[in-house]
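Omission of a single protein chain aside, the complex is shown with its protein chains in their original locations.
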Amino acid sequence: MISQQPTQTRPGTVVEFTGVVKEFAGMRALNGFDLTLRAGEFVALLGPSGSGKTTALRVLAGLESTDAGTITIDGVDVSDLSTSKRDMGMVFQSYSLFPHLSAGENVEFGLRMRKIKPAERRRRAAAALAMVGLEDHFDRFAHQLSGGQQQRVALARALVTEPRVLLLDEPLSALDAKVRVQLRDEIRRIQTELGITTLFVTHDQDEALAVADRVAVMRAGNIEQVGTPEELYSRPATPFIADFVGLSNRISGIVRNAQVDVYGTLLPVIDPATPDGPAHVSIRPEDIEFAEAGLAATVIASSFLGSLRRTTVRLADGSTVFLQHGVRVHPVTGESVFLKFSGAPVSTEPVSSTSGVLKPA
Amino acid sequence: MSGGFTTGGVAHAPSRTVRTVILGLVGLIFAVPIVAMIEFTLRAGLVGGYNVDRWVALFQSGFTGVYRPVLIALGNSVALAIGTVVIVLLLLVPTMLLVHIRFPRLRRTLEFICILPITIPAIVLVVGLAPVYAIVARLLGSGVWTLAFAYGITVLPFAYRAIQSNLDGVDVKTLTEAARTLGAGWGSVLLRILVPNLRRGILAGAFIAVAVVLGEFTIASLLNRVNLQTALVVVSKVDPYTAVILSLLALAFAFVLLLVIGRLGAPRTRLSRTRPSLTGSSRTRTNVKGPA
Partner (left out) sequence: MLLFLAVPTLIAIGTGFFDKSGAPTLATVAALGDPVVLTTFFNSFWLSALTAVVGAVVGAIVCYALLGTRPDGPLRTTIDSLSGVLAQFGGVMLAFAFVATIGIQGMVTLYLRDTFGINIFENGVWLYSTPGLILPYIYFQVPLMIITFMPALQALKPQWAEANATLGGSTASYWLRIAFPVLAPSFIGSLLLLFANAFSSYATAAALVSQGSQIVPLQIRAALTSETLLGRENLAGALALGMILVMAVVMVAYSALQSRAARWQR
């Protein structure tokens, strides 16, 4: 399956997980995991630690075996294919460069394994390094490179063999905030140029929302919701998603006929199947506004965040909520204010149910 | 299917079978001399057969009579061990802390000096020590305890490594500064803050020093001092069986001592006490190369 043609893109690779189960010492890391990566799509697996996202990626790479279910690449079951035959490029969290080889030799490694002639090997490695902006660093060793540069080399090494799928295992989590954003945008640029199907594992929601075509939020070995970043943010299926993707307030309310009563205001519920009764409601801070009249509250704290301001207030019943607003409004601690809700649909969860209940997306 | 990869996170580790075979084979071969020693002590004279008479005799006699020199030698060795530990710790710990906090530039130099004795064979040291001890004997007498100075040199690398690895894991500078801002004098900084935090390294260093001193033969033998090892050689000429019994006891004792060091090196968080961590630990590396 290794193309020798000089084509830069390998479109058309589709990856499909079907009912994949993986257990570690009795713990289910993947619990009937289903996910399809369309051709050339950039999918982010987002979730808290222990949710199974890294396991899903490692199972696809063949670094872990599966206990049940199938994984297909372009419709072909790869369960019995060893890692070295799966034709994947993988970037690890850190320390994955071979320390005794220079950056260039690291990039050449995969080509060497494919028995490509030295001259071509060197040319392609140099081109791959140029692609990540490190053409001048061919002879540097890993310890002579910064963390960001090491990950760029790792990316070049993963892509130089023109693999069918690119796997990114939290490649940015060991980097400084500024480098992280730079490299994240660059990964997206290169991925778009090459059109390579990509699976990106991260626990950082900003990262996932910024780069992915679709984001799959994982929880307890399964996908809780999958959708475009916009969908996830504006229509979170559950308060878990609302909490994990973006910030949100958790307030009590009562659901009635696909609407929820929150402090006297009726708001539409995202999931119309929500049963009537008391519920936890997740409301985005930007969906609460200051008003001339309405819900009375007292300002506790207000902080300046550059482009916006975040203010925390206490309601009459003692609960606190926070809201985001323009910097021109400048509440003072102790000030009495009134709030209203913007009316955007909210996600809810019945009070009786535990927060651990899984809901299909 | 995944090419021999284990799920434990160490992708290049051998399979259980391979591990068992290797460890079993090497372990078996290495057990032979120890088993032979035990077998040797149980032999019932020329008539053949086995009994535990020699062990019983040794313990019943309470190390009196013929074995008395061994007991004296053991006393000497223990006294030497204590003396060596005291000398080394009193000199080394404050020096290392001073260098660490105030003169970090001297760290390489100190390390070089402390590790240097390893490169000088004990037998070479003896050649030069003989004249030195001729003078020492005139000034301080020829007591066995004077060997503690020479032993201090031989255990220096071991003690240094043990304490240094602990020191690397503790932010001594910040701790000291914190204590100073809270009004502590240098004395209380040392005793109340640093020593408790370096307890593991200091203890490990002390224990390894004890093991080295108890096992030392070269210097004592050639300077004609009596310690446990030289006494064992003397006994072996008269009564090889007893010498072997005593050797077995000494080896067992040293094993337990090092096992305790290993335990000291294990992380002492509450978590690890209830549930050993899977990711490995920063064990205090106390084992350095030593003359056998």
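Think of it as A and B in the order they're written, each chain with its own count starting at 1.
The rule is short, and it goes like this: a contact is a pair of C-beta atoms (placed from the backbone, for glycine too) under 8 Å apart; a residue touches a chain by one contact, two chains touch by 3 or more.
Small disclaimer: the values here were computed from a predicted structure and weren't measured.
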Problem - Residue among B:F59, B:F103, B:W186 or B:F255 that touches the chain left out of view - result: B:F255
Problem - Hidden partner chain, touching residue among B:L97, B:I163 or B:V212 - result: B:V212
Handout entry: Options A:V15, A:L30, A:L63 or A:V262, residue touching the unrepresented chain
Key = A:L63
Handout entry: Contact residue for the chain not shown (choose from A:K117, A:H143, A:K178 or A:R328)
Key = A:H143
Exercise for the section: List the residues of subunit B that touch the chain left out of this view. Expected result: 3-6, 8-14, 18-19, 22-23, 26, 30, 32-37, 39-40, 91, 113, 116-117, 119-132, 149-150, 152-153, 211-212, 214-215, 217-218, 221-222, 229, 232-233, 236, 240, 243-244, 247, 250-251, 254-255, 258-259, 261-263, 266-267, 272, 276-278, 280-281, 283, 285-287, 289-292
Completion exercise
Contact residues on subunit A toward the hidden chain run 61-63, 82-90, 92-96, 98-101, 109-110, 112-114, 141-143, 154, 157-158, 161, 167
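By definition in this document, only the chains that are shown with their structure count from here on.
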Fill in the blank from the handout: dist(centroid_CA(subunit A), centroid_CA(subunit B)) in Å evaluates to 52
